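What follows is a short report on a single structure.
With one protein chain withheld, the remaining protein chains of the complex are depicted in position.
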Amino acid sequence: MTIVPILDDAAASPEARAVFDDIRKTRNTDFVNNFWRALAHDPVLLRRTWESVKEVMAPGALDPLVKEMIYVAVSATNNCEYCIRSHTASARAKGMTDEMLMELIAVVGMANETNRLVNGLQVPVDEAFK
Amino acid sequence: MTIVPILDDAAASPEARAVFDDIRKTRNTDFVNNFWRALAHDPVLLRRTWESVKEVMAPGALDPLVKEMIYVAVSATNNCEYCIRSHTASARAKGMTDEMLMELIAVVGMANETNRLVNGLQVPVDEAFK
Amino acid sequence: MTIVPILDDAAASPEARAVFDDIRKTRNTDFVNNFWRALAHDPVLLRRTWESVKEVMAPGALDPLVKEMIYVAVSATNNCEYCIRSHTASARAKGMTDEMLMELIAVVGMANETNRLVNGLQVPVDEAFK
Amino acid sequence: MTIVPILDDAAASPEARAVFDDIRKTRNTDFVNNFWRALAHDPVLLRRTWESVKEVMAPGALDPLVKEMIYVAVSATNNCEYCIRSHTASARAKGMTDEMLMELIAVVGMANETNRLVNGLQVPVDEAFK
Amino acid sequence: MTIVPILDDAAASPEARAVFDDIRKTRNTDFVNNFWRALAHDPVLLRRTWESVKEVMAPGALDPLVKEMIYVAVSATNNCEYCIRSHTASARAKGMTDEMLMELIAVVGMANETNRLVNGLQVPVDEAFK
Partner (left out) sequence: MTIVPILDDAAASPEARAVFDDIRKTRNTDFVNNFWRALAHDPVLLRRTWESVKEVMAPGALDPLVKEMIYVAVSATNNCEYCIRSHTASARAKGMTDEMLMELIAVVGMANETNRLVNGLQVPVDEAFK
């Protein structure tokens, strides 16, 4: 159970359904996943989040696959299961292989380790990095 | 001040100096940054960390620039200033432009936001993602 | 399964049962939730935690509903499912509507995002804020 | 130093300056703080973040002071100094007293503690909360 | 600057000064560190926190040095500079050597790494651990 019910199309408001429709059209699929159906309780939040994600994850100076892998890296650091699973699926759909995934996770692990070695010893930033 | 002193070459043990030398040779520079000089108090930890970082960050299924950007993404999520500054510098040395950096940070921000929208509403994982 | 068994009244020590009784009396209910029944393995920890929560969450300069919403905000940031569910229930019992919940979660999401935009760019604190 | 320079009005692009102007108008002040001046390197990110913050923090089912206190609670949990200082200043401008601040911080501390008591013992969610 | 001023003895309330006195007596020193002087703005919070810390950190099934090292481990994970420095000082006063510190930090780093390897791959808990 979620904290608020997952809204199917019939239960969603017209404003929320309009966002669902844009999700379907943009992604070229009928499937609207639970994240959007939970946000639908607040159509303003739903619209803002969808428009923001669409804008942030679009091709730009970074390609969409790199962006999806960064999304997975943050989600693994924060241990958000939903986000890890959904963005891993997206990354795979954009070409991420198992080998790439394992290297991604290895970097995430190493960064989380050295972040704490630095914290624990309170290493001062070198002048060269300022 | 660090929790332990930063060791210059004269103060480091022969085992630690040998790692410093490999850092210099691998990176083709005389500069050994404070992170390694703090770890030098425990030459076994220093060697293991250096060998691990060298292995993880080497070219593989992911290119080194993507790996550096993932490192920055994790470090920004955890707010490790030292790691953000040193790995941003490395990413720039490998070709990251300001435009790429801004997009990277935008993805990190968005992932941290949606991770908490998911948490707060305890959104169940869709069958399609399992 | 928990790491330690959940203690029912019969299994709890007299010191733990005395805390259970105070919880029942203070909340005017027979229900003692699992959190307290797990802590009951250490009656000193149980008592201290209960007395602290009672003191912190009491009406003061902030009203109890605001305090419950702050509790939810922290728990969503840390992704503690138990705490999100139990304090959302408490907040609802104190008058939080679905609309208020959605706005609360939206603020939590936004704060987690901008916290990382600030980290990633290492924005210096303005003199005006010092 | 930030990872990217703080842009004054002269250095900012016309798109960024237009956002600065809206910030000034909305807040009825000449002051544009460093956060926005760092984001100005990416005018799209700047605009989206500003529009989102404006929308999220506006009066709604929750009053703006409660929203600012939730922002502080998240920022204290994540240890984002910039965000703690700027949103504490905003909360004070909206009426938060020292007494309210101390109670807010007390709740944040308690929530962070019990989140980990729950984690450490892996307390199962009571049926009553599902 | 803190968010609230650090209170010296003259500025503190009688209730806060009474806690300062107990800190001095318990620790057998005249020194009262800034943490307590900041909490002194809320004498109830100050007293509760001090009594809790005294109780938790006292000798028990775990010896006080082990408890201090656990405190450092958590603080390094969360990157709380004040807490790392003050509890490292306490641990050293109780006998922690540099060699012990380096091993402690190495474990903290490794745990933070493997926590994320587990998250990233969503490894299911073995039956043997349930």
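Lettered A, B, C, D and E in written order, each chain numbered from 1.
Following the convention adopted for this analysis, contacts are C-beta pairs under 8 Å (C-beta built on N, C-alpha and C of every residue); 3 or more make two chains touch, one makes a residue touch a chain.
Just so it is clear, the structure is predicted and the values come from calculations on it, not from any experiment.
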Could you run through the displayed chains and say which ones the absent chain touches? A, B, C, D, E
Could you tell me which of D:Val19, D:Leu39, D:Ala76 or D:Met100 touches the chain that is not displayed? D:Ala76
Omitted-chain footprint on subunit A covers residues 79, 84-85, 88, 98-99, 101-103, 105-106, 109
Since one chain isn't shown, list which residues of subunit C touch it in the complete complex. 3-4, 41-42, 45, 49, 78-80
Given the full complex, what residues of subunit B touch the hidden partner chain? 1, 44, 48, 52, 55, 130
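Note that only the chains that are shown with their structure count from here on.
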Contact-pair overlap exceeding half with D-E, pair selected from B-D, B-C or A-E: B-D
Computed distance of Cα centres, subunit B from subunit A, in Å: 21
Give me the residues of subunit D that touch two or more other chains. 1, 3-4, 45, 49, 52, 78-80, 85, 99, 102-103, 106, 130
